[in-house]
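Shown next, in structure tokens, is the structure this report addresses.
The other protein chains are all here in position, but one chain of the complex has been omitted.
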Amino acid sequence: MISSREEVTQQIVSTKVRKGIKWSEVASAIGLSKEWTTAACLGQMTFDKSQAETVGDIFELSDEAIAWLQIVPYKGSLPTAVPTDPLIYRWYEVVNVYGSTIKELIHEEFGDGIMSAIDFSMDIKREADPKGDRVNVVLSGKFLPYKTF
Amino acid sequence: MISSREEVTQQIVSTKVRKGIKWSEVASAIGLSKEWTTAACLGQMTFDKSQAETVGDIFELSDEAIAWLQIVPYKGSLPTAVPTDPLIYRWYEVVNVYGSTIKELIHEEFGDGIMSAIDFSMDIKREADPKGDRVNVVLSGKFLPYKTF
Amino acid sequence: MISSREEVTQQIVSTKVRKGIKWSEVASAIGLSKEWTTAACLGQMTFDKSQAETVGDIFELSDEAIAWLQIVPYKGSLPTAVPTDPLIYRWYEVVNVYGSTIKELIHEEFGDGIMSAIDFSMDIKREADPKGDRVNVVLSGKFLPYKTF
Amino acid sequence: MISSREEVTQQIVSTKVRKGIKWSEVASAIGLSKEWTTAACLGQMTFDKSQAETVGDIFELSDEAIAWLQIVPYKGSLPTAVPTDPLIYRWYEVVNVYGSTIKELIHEEFGDGIMSAIDFSMDIKREADPKGDRVNVVLSGKFLPYKTF
Amino acid sequence: MISSREEVTQQIVSTKVRKGIKWSEVASAIGLSKEWTTAACLGQMTFDKSQAETVGDIFELSDEAIAWLQIVPYKGSLPTAVPTDPLIYRWYEVVNVYGSTIKELIHEEFGDGIMSAIDFSMDIKREADPKGDRVNVVLSGKFLPYKTF
Amino acid sequence: MISSREEVTQQIVSTKVRKGIKWSEVASAIGLSKEWTTAACLGQMTFDKSQAETVGDIFELSDEAIAWLQIVPYKGSLPTAVPTDPLIYRWYEVVNVYGSTIKELIHEEFGDGIMSAIDFSMDIKREADPKGDRVNVVLSGKFLPYKTF
Amino acid sequence: MISSREEVTQQIVSTKVRKGIKWSEVASAIGLSKEWTTAACLGQMTFDKSQAETVGDIFELSDEAIAWLQIVPYKGSLPTAVPTDPLIYRWYEVVNVYGSTIKELIHEEFGDGIMSAIDFSMDIKREADPKGDRVNVVLSGKFLPYKTF
Amino acid sequence: MISSREEVTQQIVSTKVRKGIKWSEVASAIGLSKEWTTAACLGQMTFDKSQAETVGDIFELSDEAIAWLQIVPYKGSLPTAVPTDPLIYRWYEVVNVYGSTIKELIHEEFGDGIMSAIDFSMDIKREADPKGDRVNVVLSGKFLPYKTF
Amino acid sequence: MISSREEVTQQIVSTKVRKGIKWSEVASAIGLSKEWTTAACLGQMTFDKSQAETVGDIFELSDEAIAWLQIVPYKGSLPTAVPTDPLIYRWYEVVNVYGSTIKELIHEEFGDGIMSAIDFSMDIKREADPKGDRVNVVLSGKFLPYKTF
Partner (left out) sequence: MISSREEVTQQIVSTKVRKGIKWSEVASAIGLSKEWTTAACLGQMTFDKSQAETVGDIFELSDEAIAWLQIVPYKGSLPTAVPTDPLIYRWYEVVNVYGSTIKELIHEEFGDGIMSAIDFSMDIKREADPKGDRVNVVLSGKFLPYKTF
């Protein structure tokens, strides 16, 4: 009996290590970006039936696990409110140090509202640089204005 | 007597509202990006002497305040560990929901290490879209590998 | 010198008590709902120029304060993460006790996504009831689906 | 041996995924709203004997599990004080951003007291809208006045 | 300008110390219990006009302060979630050690529901005892049943 | 092997549900109040040998479990510092809203000191009331004065 | 106008530094231990009239401040739940590392109950030692047994 | 396979209850104080080989468990930063209420530095008293001065 | 099935105790410093294939566990934000007491930027001292300057 999506995520992660699967391979198999695919495999997104079956094949999942992949999960991938992992912390730090800046500039350009984290996409790429390659990330989120009512 | 950078930040913010100054105008005046300039005006970065004087002119700051702009500040722009403001929270949510994904994909591409938040830049743009304009943000951070020793 | 929207909110609240103004009167004056108007007066929404001037007249605000009303505020109206005030706590309790239910039922109806808190409106009414009048609240938020990418 | 209601909730959730049951079907079977029924199945409400047996049939529960459904549970459905799941967080955000507004308007209408979260009901519906369907939620709670003593 | 009820509470507390007023005297003057009166003076309850004026006379308050006494306050009298003061902590400890007991016994007697903290009264008395006098506290709260809907 | 009192508490709770035992029956069997008995069964108090054996008979406990009932437990019955369960939260709210009042009135009557939570008893009763029955709770704690030294 | 005991404590501490007063001198003047006297001067205990006047003379306090010294304070002398100051942290560490030991040994000797922190005294002395002098602290607290009821 | 000292502590505690062993007996067997011995058995100190074997005999531990007793443990015996157990909380309260006093008096006697919690001992005794026996605790810690460098 | 690096760490720690292995021996076997090697064995660094196999031999790990050693772990070795273990706490205290000093002096020497914790090494040595041997730790981290953009 599987009682949470986390159990399925652990099976996926475990099989990935054991079989040496890459996230980009999984993404190719289901025909979507590596970013969305990885998030979904890590229990943050919902697969449709055919995607879930493909993922199930790759990670040797049971039918029950495949059913769970099609259920909307309880989201949030971090074990603590302030992440301890250095890579993820740097992102938290960007939000902390540049948060007020991001807020000011989006409001200066668009007025009151937010950048959606739902109608949202993300693209992570290597950016070659003679002084040391860089991680280049493009975030795109729909601007949603606050409305009066 | 000014006893912290925060007091200078409050003077800048106050004058900005009173005089209707835009961050992009300040950025033009000092010849740097609107992102870095805003972060610096909000007390997160350090100005050099000539930049500080330009900012001092724009915001009618005293010599003492201008001296403070050249001192490295204690950084962190958020009043709580989990931000309450909806615009900034959406970024925290991105880190929370996609944090493990970002970690996996950077490691898949680069191996163990981090994306620097210091050797870092950010560019925020409007992205026209018939279904509603989007906020497009490009983050670029140098990859820093963990080394054995 | 005013250095934050909170100071303006305190002036509004102070004048409201001193002069015995009602939120519904302010709402009538600017021609919007009492819910949006109150949220805006309490520092959670952004007024346009003409609304700000009307509010300024009612609460005897300075030009500087009126300028602040047109600046997007840092939002969040609660002093602690878990509110201590009994009326507001009951709402926190509803989210806590019924949160997983709300999540399940919205997903059952709409699939993966959220109910927007930005493209959102709220209407609070008295509902007469022989066993004791009730508070009736209608919340309406656009459904925003997660998309694959 | 079952030692907490949570174990029964996990069995229900697990069976729901495996058999593809809908909450609205469970609600029809016991003749109550989908909101109350879901909350009860998720361990937040107490079933009477006949309801518990119906639920037990649907989810193939043991007699011991059915007994647990009739015991008042320790309530609270969220794993953290500030929820990380985006759908539930939006509700927390509504309480945070509009909390002081809700408080002001209920007091303006009713005087000092609260909106009950116990003598309370909730109705979640799809609201068709050409610009994108909306989630419409009606909350109804008895007003309980503070009394002097 | 008074911008919060807390300022009025501080004036009351300050004058009480300076003039040596007793809470029971204030209670007599407004004709209510010492428990409700003290809670109200400490900023947790709302006075009506005539009570507020009596309190204003006793504590030499301005008209503006008297107006504030008639506004519903943001409640919660403790500076930290877990109180540090030993007298108040013992009450927190009672809730912590006996909380599950209280829950079990009220449910055993009444079924699912709560003991109201709104339709509530409290009476604190000295109880003579040869082994050392005791504090006797009677709490009375209406039972509010959860209802199905 | 049993390694904590909590395991015994879980066995008791589990058996109580399975066999439909009432706390008041257990109290009668050991000849003490339902309040103390329930607290002890829930792992907050220490049974003597004969009480432990009676409890062991009722809940079908092993000798090892009966030995654990006679060991002083680590007390505290709540999973979080601020309880989420509505019934228990109302008590936390009473401490929060009336805490400073309780402190003031006990000091006004007794001087500096505390109301003991150790030399303490509690009595929970149904109080019939035409407007809805009430929960009546009497708390009695010895006053312990601070002494100079 | 003085609105809290903390203000009086700050005056005492400020005058102590300015005039170079020692706590032991204050203790001699009021004829009590240096431990109780210091705690009282730091806002944790309540002076009687004559003690308060002596303290008022030493620290040049106003009549209003002297009145405050006779009011029971809200206790707790640490700014954070886990103290940052190294000297005080070592005591927190003793409670953390030896807490379960202290509990076990007091229960082994006395049965269920506590060591009172109210009917309590403390004596801090220098203990000469050739390997480096030691701080010797004697704590004495009445044992208070839990009783059945 | 044993993967942490905590498992060994649980075995010790479990066997202690089952066999009715006293800490003072264990202390006699290894020839050290009951305070140090109990702390060590509860996973806060490190045994040498011969002590570990004695403890292993008493509590019927495996060779692997005996090996663990000789490994320096991760210390800290409390499940929460602020302890909920009443006996241990009283000690936390002493640190909270008297913490600033202890700090002042040690500095008045010794200058800047701390009382060591490492070069430290503790002695817990019953102190007979006609008004009720007392717990008498002597703490002795080396004074460690801060040095300039 | 292994579902996290923590399980592998527990196997390593468990085998280390059982077989009496020293970290310096493991370091010699893989030809790196004892500091890096220990951190890696404790789940904070990533081994390459040959290192992982050597470690696997020493600690008798399965192929699956050896595969996990080559996966970048989620880092952070402390169970609480403020560590309770006295040895580790002293380091936290150094950061707390000397943190602002370290910041000031690095900025005085280098300007705005940070000392890297990624391009970083650490060397821990015994420093003989007649007054008691000392722990000597050398930390070396690349200075990374903030750049304007």
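The first chain written gets the first letter, and so on, giving A, B, C, D, E, F, G, H and I; residue counts start at 1 in each chain.
Here is the rule we use: a contact is a pair of C-beta atoms (placed from the backbone, for glycine too) under 8 Å apart; a residue touches a chain by one contact, two chains touch by 3 or more.
Everything quoted here is computed from the prediction, not taken from an experiment.
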What are the shown chains that the left-out chain touches?
A, B, G, H, I
From B:Glu25, B:Asp48 or B:Glu64, the answer for touching the chain not displayed is B:Glu64
Hidden partner chain, touching residue among H:Thr15, H:Thr54 or H:Ser116
H:Ser116
Residue ranges of subunit H at the interface with the undisplayed chain
32-33, 35-36, 45-46, 72, 74, 103, 107, 111-114, 116, 118-119, 121-122, 144-149
Hidden partner interface residues of subunit A, rising order:
82, 84, 86, 89, 93, 96-97
Touching residues (missing chain, whole complex) on subunit B:
1-4, 64, 67-68, 71, 74-76, 78, 81, 117-118
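By definition in this document, only the chains that are shown with their structure count from here on.
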Chains shared as neighbours by subunit D and subunit G?
E, F
Between copies subunit B and subunit I, are the contact residues mostly the same numbers or mostly different, with half as the line?
same
Taking each chain's centre as the mean of its CA atoms, subunit H sits from subunit I at a distance in Å of 28
Rounded Å distance between subunit A and subunit B, as computed from the means of their C-alpha atoms:
24
Touching at least two other chains at once: which residues of subunit G meet that condition?
35, 74-76, 78, 81-82, 86, 93, 96-97, 100, 103, 107, 113-114, 116-118, 122, 144
Chains grouped in pairs wherever the two touch, ordered by label
A-B, A-C, A-D, A-I, B-C, B-D, B-I, C-D, C-E, C-F, D-E, D-F, E-F, E-G, E-H, F-G, F-H, G-H, G-I, H-I
